[in-house]
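For this view, one protein chain was removed and the others were kept in their places.
Order of writing sets the chain letters: A and B. Residues in each chain are counted from 1.
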């Protein structure tokens, strides 16, 4: 088991946990919460694999991903009544998970020799589409299309990784730097409420 | 034409018919109803085939599935005005169709040697994702995430099939028993209003 595999499983858990916490307000039953939590964790990589034709998708022959998502969501579902989770407790794990998904997705696409623009998109899709599907299933306009810099941080991180690879920076160092950049942009956006212009506001 | 093929087509029809009946209240035009009915019938197996990489998806080279869905939905669309369908008329055909989709989907996945957890998921996806896509297209939170035991019945049926296969029960007998279990759980849940806990209710 490589370090990146373990980190990947951690990122899946974080996504599943935050999705479970968010589902609290909704009318979902326990089953619905579990399904949506698992989809939030593995949905991004699934869409990436479908578009790139890496089939079956990555979690079909390794049930660990789904199992980890299920366990994380179930524990959260039951612990949630007894624990008070501070509102911002997951902001940093979430930013780290998003950064990790970004670099993994970008690397996967680069290994298939796709153009850099597409590789960056695949990194971003891996990082954010789990959340997009989660929001669609909950019948909401996906959060990432409305809120402060989230997908944009992922996109910048993916472009950093591609640029660093291109100028010959060592693979693992490039990975670390790109992740650091993604997390820094994301946390800065939260801290100072940086967000992109809206059409409405511009008129 | 094997028996299972004919039953499969029947299950597609039932899904298409119930989707047409449900679409009655909405603002969809006839075309929209037809499309959503067909998607309700073949959507689950389509998602399963995409995730497993069984491409093209199963209905591409055999137009019968789509044709059967179209005919069933069109007939329902026009007959609906002249016939009074009792509210619960389709509960049993629907439970049977769901059980059949479950065992077909699970078997398909088992034949590809995926882990048992994934095979069970694929059975459930085959049975319920047609309805999930139907509800998303109608802009509703998918029913199965909110309502009494539906997807759970499918999941239990899939696990039964896997367990029975594992202990060496004859293939067709295992199939029958798993279908019977699924239908029984589903109908019991309807009869006695059994449902899973909701986070909201637990707090």
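We take it that contacts are C-beta pairs under 8 Å (C-beta built on N, C-alpha and C of every residue); 3 or more make two chains touch, one makes a residue touch a chain.
Since this is a predicted model, take the numbers as computed values, not measurements.
The omitted chain makes contact with just one of the residues A:117, A:173 or A:188: A:117.
Of the listed positions B:28, B:75, B:92 or B:112, the one in contact with the omitted chain in the full complex is B:28.
When the whole complex is considered, the residue among A:61, A:146 or A:171 that touches the unshown chain is A:146. Interface residues of chain B facing the missing partner chain: 23-33, 35-36, 46, 50, 55-57, 59-63, 66-67, 77, 80-81, 136-139.
Where chain A meets the missing chain, the touching residues are 50-53, 55, 112, 114-118, 121, 132, 136, 139-142, 144-147, 151-152, 195-200, 202-203.
Just so we're on the same page, only the chains that are shown with their structure count from here on.
Between the Cα centres of chain A and chain B there is a gap of 30 Å.
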